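Only one protein chain is missing; all other protein chains are in place.
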Amino acid sequence: MRQYELRTQTGPAGLHMVATEPPVAQSGQVVVRIRAASLNYRDLMIAHGWHGRRVATPRIPLSDGAGEVIAVGPGVARWRVGDRVVANFYQSWISGELRAEKLDAALGGPIDGVLSEQVAFAENALVRVPDFMTFEDAATLPCAALTAWNALVEQGRLRAGDTVVVQGTGGVSMFALQIANLFGARVIATTRSASKALKLRQIGADLVIETATTPDWERAVLSATGGEGADHIVDVGGASTFERSLKAVRVGGRISLIGWLAGSDAQVNPFPVALKGIAVQGVDVGSVEMFESFMRAVTRNRLQPVIDRVFLFGEAPAAYEYLASGKHFGKIVIAV
Amino acid sequence: MRQYELRTQTGPAGLHMVATEPPVAQSGQVVVRIRAASLNYRDLMIAHGWHGRRVATPRIPLSDGAGEVIAVGPGVARWRVGDRVVANFYQSWISGELRAEKLDAALGGPIDGVLSEQVAFAENALVRVPDFMTFEDAATLPCAALTAWNALVEQGRLRAGDTVVVQGTGGVSMFALQIANLFGARVIATTRSASKALKLRQIGADLVIETATTPDWERAVLSATGGEGADHIVDVGGASTFERSLKAVRVGGRISLIGWLAGSDAQVNPFPVALKGIAVQGVDVGSVEMFESFMRAVTRNRLQPVIDRVFLFGEAPAAYEYLASGKHFGKIVIAV
Amino acid sequence: MRQYELRTQTGPAGLHMVATEPPVAQSGQVVVRIRAASLNYRDLMIAHGWHGRRVATPRIPLSDGAGEVIAVGPGVARWRVGDRVVANFYQSWISGELRAEKLDAALGGPIDGVLSEQVAFAENALVRVPDFMTFEDAATLPCAALTAWNALVEQGRLRAGDTVVVQGTGGVSMFALQIANLFGARVIATTRSASKALKLRQIGADLVIETATTPDWERAVLSATGGEGADHIVDVGGASTFERSLKAVRVGGRISLIGWLAGSDAQVNPFPVALKGIAVQGVDVGSVEMFESFMRAVTRNRLQPVIDRVFLFGEAPAAYEYLASGKHFGKIVIAV
Partner (left out) sequence: MRQYELRTQTGPAGLHMVATEPPVAQSGQVVVRIRAASLNYRDLMIAHGWHGRRVATPRIPLSDGAGEVIAVGPGVARWRVGDRVVANFYQSWISGELRAEKLDAALGGPIDGVLSEQVAFAENALVRVPDFMTFEDAATLPCAALTAWNALVEQGRLRAGDTVVVQGTGGVSMFALQIANLFGARVIATTRSASKALKLRQIGADLVIETATTPDWERAVLSATGGEGADHIVDVGGASTFERSLKAVRVGGRISLIGWLAGSDAQVNPFPVALKGIAVQGVDVGSVEMFESFMRAVTRNRLQPVIDRVFLFGEAPAAYEYLASGKHFGKIVIAV
C-alpha cells in the first residue's frame, strides 16, 4: 500500500509518497481503508515547522480521515468489516474533561496521521459515518467541525437567539456558522473579500462585515447588536483579532480561542476580560464522545460541509499549496 | 374600564364581567392596556377549583396577557408610554435560581391576573414584545412557551441532534415541538387523534405516534431510537404518562415534569429513575430573564405560535368551554 | 489461588470457596492481587436474587476490591507491578456522560467480581490508591463512596452552606455525610437508633433526627431549615422515603435517588416534583474519572472511611450475614 511521509519540515516539498507494508490490526485495533482526508491549517504549520510545531520525521501527515473498516483485531467488539468510520483527532481523548494525557496522541503530529491507504486505529477512537454521508464529507469533520462544536455547544451552550461572530472563511469558521444556524442563532461573519461575503450570506450568515472596507469590524458588531456586543465570538485569528474581539463581545459574553491558527508572538492586554466579566475559553478540538454528539446533529439535520475542492491522492502537495494560497472557501479534501 | 372576576370556583359560570376604576401606576409600576390574553389548562383548573387549586375570590383570572404601556409610575426607568409588553407569569421571579419566595406572585392565581382592559405591573416583571409580533401571538407565550423553553433549554440544555418526545397538542407541547425544531433536534410527538397527527407533522414533528392505535407509545419511541430511548421527554400528563416516559427515555436521559396539567392522585414507581440514572426535573414556568432569552430566539427565528382560535372579550366563558372540550390544536386567545 | 463463587442465588449459603488457576494478563490488562474487598447491600440482593437481580452462576461476587498489581499484559502503559489500585464498579464507564453501554460491565453482577485472590482488570478501569491509605479503606470506596460523590458533587454541585439530608447509616449515607462535611455543608442525618445517633454526631452530623421518636422526619427538616426545606436529599430508601423527601426538600432543591437499596414495588405520587420545581436525579455509581476526582479529595483531606468490622477471607458468608442483620455502622470489609 501507499502512503505519504513528511520527511523534512520544509513545506509540501517535504512530502513523499512511499510504498509500504499494510498495518496489521493488533488487539483492540481496527484497520481502516482510508477513502478521503482533509487539510487543516495546522497541517501546513507542521509541514513547515512553523511556530515550533516540530514533529519526529518521517511522519505520516494529516489528522482528518474517513474510510471503511477492512480488518478487526482480537477483542474488538464495536466494529465489523465494512463499517464506515472517521477517526477522532485526539486518539486518546475518548470522553470526559480535558486532561494533559488525553492530548498525547494527536493524529498527524505527535503520532502518525491518515494520509495513507490503510491506517490502524484503536477501536474506541473512531466514530461511525452516517449512511447518507460521503467519505469526502466525513473527512472534513474531525478537526475543524469538532472544534467549532466544542466551542459553541459543549463549552458555549449555544442557544437559539444568541449572536455569534465568526471570522473569515476557514474550516472552523464555516462549521461554526453552520452549527450556529442549526441552533437558530444569529451569525455575523467577517471576511476580507467581497466575493466571499456573497458566499457567506448564501450559506447562512445573517450579516457579513467586509473588513477591507470596515477594518474596525468590532464597531459594526456593536452597531448590529444595539451597542451591547455579541454573545459568542469564535476567534481564530490569535492576537491579531483578540483585541477587537474583546471590544465586540458583550459584558458577560464568551470568546472561544482556537489555537491552531493563532500566531505565537503578538501581545494583547487582558484587562477588558476582567472588567467585562468575559469568559475566554481555549478550545482544543474535542473528544470522541463530543464527536458522536455532533454526528447526531449532522445526521438529524443533514448538515452539508462546505468543500472547496477535492484533490487526488497523488496531488497531496498541490493541495497543501492551495491551502497556503488562501483562495479556498471551505475545506480542501484529498481522495485516497 | 371592564374586567372579568372569578367570583366562585364553579367553572366558567363563575366568571363575571364588571366595570371598575382603572388602576393607577404606583412607584415602580406601569399600567398596561391589555390587548390580548390566552388560556392555559391551569386557568380551567382554577376556575373549577380542581385538585386543590383554591384562590381567594373575587379574582381576576388568567396569567397570560400582552398590551401596551399607557402610564408609568414614579421611578420607572425601563418603559415609556407606547411600549409593547407581555407580562411574566411569576411577577416575583425576575432572574436567578428557583426559590420559594419567587413563586408567590403568580398572575391569575395567588394574585389578580390579566383578563382586564388595564392592569398595573411591576416594571421589572415585563418583557418587550418584538415589533414583528402581534399582541395575540405575544399573549400565548408567558405560561406555555416559557415552560417549554425552561424545560428544554434552561434546564435541559437542548442541542441539535437530540431526540425530544412531546405529548399531545396542548400549549406546552406545541411550543416544545417548535423550540426543539429551532435547535435542530428531532421531535417525536404523540397524539390520540389522526387529524391532529397530520397537523403535528406539518408544524415539524419528525415522527408522530398515534396513541389510539399505538397505546404503548414508549415502544414506538424505543423502536425509533434504535432501542436506546429518547434524550428528553416533556411529560405533561402526570402519573398517567410518567411510567411510560420512564421506559421511553434513554439511560442518562431527562424527563421534564410539567405541573399544571398533572393529575394529583395517581401513583408511580420511581425505581427506574435510579436504575437508569434519569434526571426528572420539575419545571415551573420561568423567570423574566429566561423569558427575555426566549424572546431573542423568537425574534431571530420569527417563531410563529400555533393559535387555534381567537375569542372576543365578551366571549371569555365560551373560550373556557372550548378549552375544556379538548378540541383545540394550539392556543386559545381572547382579544381584549 | 482461591476465590468465591456464588453457585445459586440462595443467600450466603450459595457462596463456595474454590481453588482455581490464576488469571493471565491479556493485552491491555493487569492482574491484581486483591488484598481487601467490601460489601454493599447490592451484594446481598444479588446473593438472594431479590427484586429480579438475577445473575449467571457461578459468579464471583462483590464489586469493591483493592490490591496490588502483580502482572501487566502487553501494551499496558499506565501501571507497573507493585502499584496499589482499586477497581471501578463499572469497568466500562471510564469517563463522560452516562450511556447504556457504559453500564454493561458491573463487577460482581453481569461480570465476575473481586472476591478472589487474583483478578484481571482492564488497565483503564482502575484508580490509584494513595500511599497513606490502607487496602481495607480503599476497598470501601468503589460503590458507596463514588455513588455519594456522584450524587452530591458531580450531579449536585454541592457547595459550602448547603443543607444535605442523609438517611440511615449505610455506606452511601456515611460517605455522603463525610463528603458534605468536606465541602462545608450542613448535614442532617436520620436514623432509627439512638446509639447510632450518637455516632452520627461524632462523625460530623450537624443534626440527627431519630425516626423512632420522630417518624415524620420531614417536619424536623423543615423546622431546622426555617420552613424552607433542605437543598439536597440523598434518598437511599426508595419509595418508602421518597414521599417524605419530596416534603423535606426545598423549592428548587434536589433529591438523589440511589437505586441499589430501593424496594421495587412501592408507589409514589410525583406531583410535588413538578409543583416545587424539584430535580430528582437517579444516581448509578460513577465513572473512573469521577473516582479519580473523588480520590483527590480523599487525599487532600485524609478522609477516613467508617469501617464497622473486617472479616477474614474464609468468613465471607458470615460477613454477608452480618450485613443482613443491619447492626453495622459503616462498611463491612473482607481481608483477602
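So that you can tell them apart, the chains are marked A, B and C in the order they are listed, and the count of residues begins at 1 in each.
Here is the rule we go by: contacts are C-beta pairs under 8 Å (C-beta built on N, C-alpha and C of every residue); 3 or more make two chains touch, one makes a residue touch a chain.
Not measured: the values here are computed from a predicted model.
Residue in contact with the omitted chain (choice from A:E228, A:E292 or A:E315): A:E228. For the chain missing from the display, the contacting residue among A:R250, A:R296 or A:H328 is A:R250, taking the whole complex into account.
Among C:R159, C:R201 or C:K327, only C:R159 touches the chain that is left out of the view.
Across the entire complex, the residue among C:T10, C:T57, C:T214 or C:N301 in touch with the chain not shown is C:N301.
Mapped onto subunit B, the footprint of the missing chain covers residues 26-28, 74-75, 94-97, 287, 289. By the touch definition given at the top, subunit A reaches the unshown chain through residues 97-100, 103, 228, 238-239, 242, 250-252, 257-260, 262-284.
In the full complex, subunit C touches the omitted chain through residues 153, 157-162, 179, 182-186, 206, 293-301.
Throughout what follows, only the chains that are shown with their structure count from here on.
Subunit B and subunit C touch with mostly matching residues; of the residue numbers seen at this interface, over half occur in both copies. Subunit B and subunit C have CA centres that are 41 Å apart. Multi-chain contact residues, meaning those touching two or more other chains, do not occur anywhere in subunit B.
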